[in-house]
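The complex is shown incomplete by one protein chain, all other protein chains being positioned as in the whole.
For subunit A:
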Amino acid sequence: MSQLAIEAPLERLPLSQTIDKELWIRRLLIGLVCLWMLVVVILPIFQLLSKSLMDNAGNFVGFANYVHYFKTPALSNSIGNSLFVSILTTLIAVGLGFLYAYALTRTTIPGKAFFKGLAMMPLFAPTLLNGISLVYLFGRKGLFTTGFFGTIPGFDIHLYGPVGIIISEVLFAFPQAVLILSIALNMTDARLYEASDSLGASKIKTFFTVTIPGIKYGLISAVFVCFILAFTDFGAPKVVGGNFNILSTDIYKQVIGQQNFVMGAVVSVVLLIPTVIAFIVDRIVQRKQVAIIAAKSVPLIPKPERLKDTLFLTYCAFIALLIVGFYSTSLFASLVKVWPYKLNLGFWHYNFSDMGGGGYAAFFNSIRMAFYSAAFGTVITFSAAYLIEKSRQMRVLREISYFLSILPLALPGLVIGLSYIFFFNAKGWSIAGMFIPNPLGFLYATMGILVMSNIVHFYSVSFLTATTALKQLDKEFEIVSESMGVPFYKTFVCVTVPVCMPAILEIAMYYFVNSMATVSAVIFLYSANLPLASVAVANMDDAGDIAPACAMSILIVLANLLARMLFGLATKGVKNEPRPGW
């Protein structure tokens, strides 16, 4: 009885010209993605490069600035210094991170979730806080330097300089190393180990012939990521660098201290070169990897081993204790009346009213900025990733957009900040004798430019997260809906977004947390009537108000932990719905 109804086709609405319209919308949007990347990445960097070839009056001088740079040891010595601290940091962070990741993936120690969560702690803090905590531990009046306020003989590790920088950067890079290496260790095929066992290979031999080659790509990636982080970070060296000059602090000193923008641009380019090389090498390596993991592998399930498990548990507990101790010290210090003399606790330093830096206004500005960055950043990143991944038209343009989307990975925050000053502050450009006024100048010194710099600064990781999530969706969804005459934007809203919700929330949280904590890009871009929390930390530290700086950092960490908790709750809510395939 039902057949008849089916055979009589439902009245068809005119399927219409909307189709061609849709095609044009898609083309337009892909074009917009390309234009967006051009405006927020390529043009500002181009502006920075051209600035480095001019004198302060704006006349073209070729490579004169570079010649001057390399002829001035006070400047060029920083290259060696930067390389020294970042290579050492990389070795230590990757070493420690590997052991930690190994414990999390290849042993049967208890409390893995706890250890993993704790290792991520440094991601929630501005790197300035790493420096500040070190000052409280090992600085002139530090806990260890004074021997716990005189209870035991103290010792001085000569914090200010490379020692301080390396310790803070190791802490900063450690979570990234753990993350990347855990993923790599998880991907290795159990069958390789079975084969090695059956051939009677010793544990050590298996380690070097199976484990290490198996995580080769992860290891390379971890090395490059840690190197870039340490090489370009600015927060911690600013606090504990002392007279030890490195490239990132040089940029700051040139621009803010001496108002020498041109030299700032030159140092930025010098900073950019190793980063871009690391980025390109990593890209090439990762491209090779794709072919290898494509084959199905059997996950390795670790077996309990008494001695190994005990050793690794001890190690993890030790690292966890260090991290907890580290941040507890700063929490404690922020609550102490006068370190190290009056140790009674209270909230004196959380009243920023008579401080520079902007106090609570700055804090709430930061929250607003982080919120906008999360909201706009997530929408832009996910939509762009969708258009690039799920379109069939305009292949070349999509490939260019893809490359431009991962390019910001190689851009240090300071470089983004400085090039944004140059680009958005420019009056206009004379091209072929014609003067084109800057249409984006109105953004200068507004919330808009801050949010934009954050979106670009943290674009690539978010973009890759979105792309990975989108790749897991059946590539036929788009075709099926197209064949039914459903416009692509409807399927995007009704299917793609809901199914990718966990990834979308993760991107939003990533944007929020990083925008809260970052100082490098925004320190050039904030304005006096738009103070920011992380910048306030830097400025209060500069002024010697280290306790309030510490307190402000703690507030940033708390805001981020709160965001993380909300994210956890939201994800749980999303995951409770039946959403197969995840």
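Operating definition for what follows: contacts are C-beta pairs under 8 Å (C-beta built on N, C-alpha and C of every residue); 3 or more make two chains touch, one makes a residue touch a chain; residues count from 1.
By our rule, contacts and distances are computed from a predicted model.
Within the choices "Acyl carrier protein", "Phenylacetate-CoA oxygenase", "Sulfate/thiosulfate import ATP-binding protein CysA 2" or "Branched-chain amino acid ABC transporter permease", the name that UniProt assigns to the complex's undisplayed chain is "Sulfate/thiosulfate import ATP-binding protein CysA 2". Of the candidate positions A:Arg191, A:Lys205, A:Lys471 or A:Lys490, contact with the hidden chain is made by A:Lys490.
Within the entire complex, the positions of subunit A that touch the omitted partner chain are 2-3, 5-7, 9-13, 15, 19, 22-23, 474, 476-477, 479-487, 490, 494-495, 498-499, 577-581.
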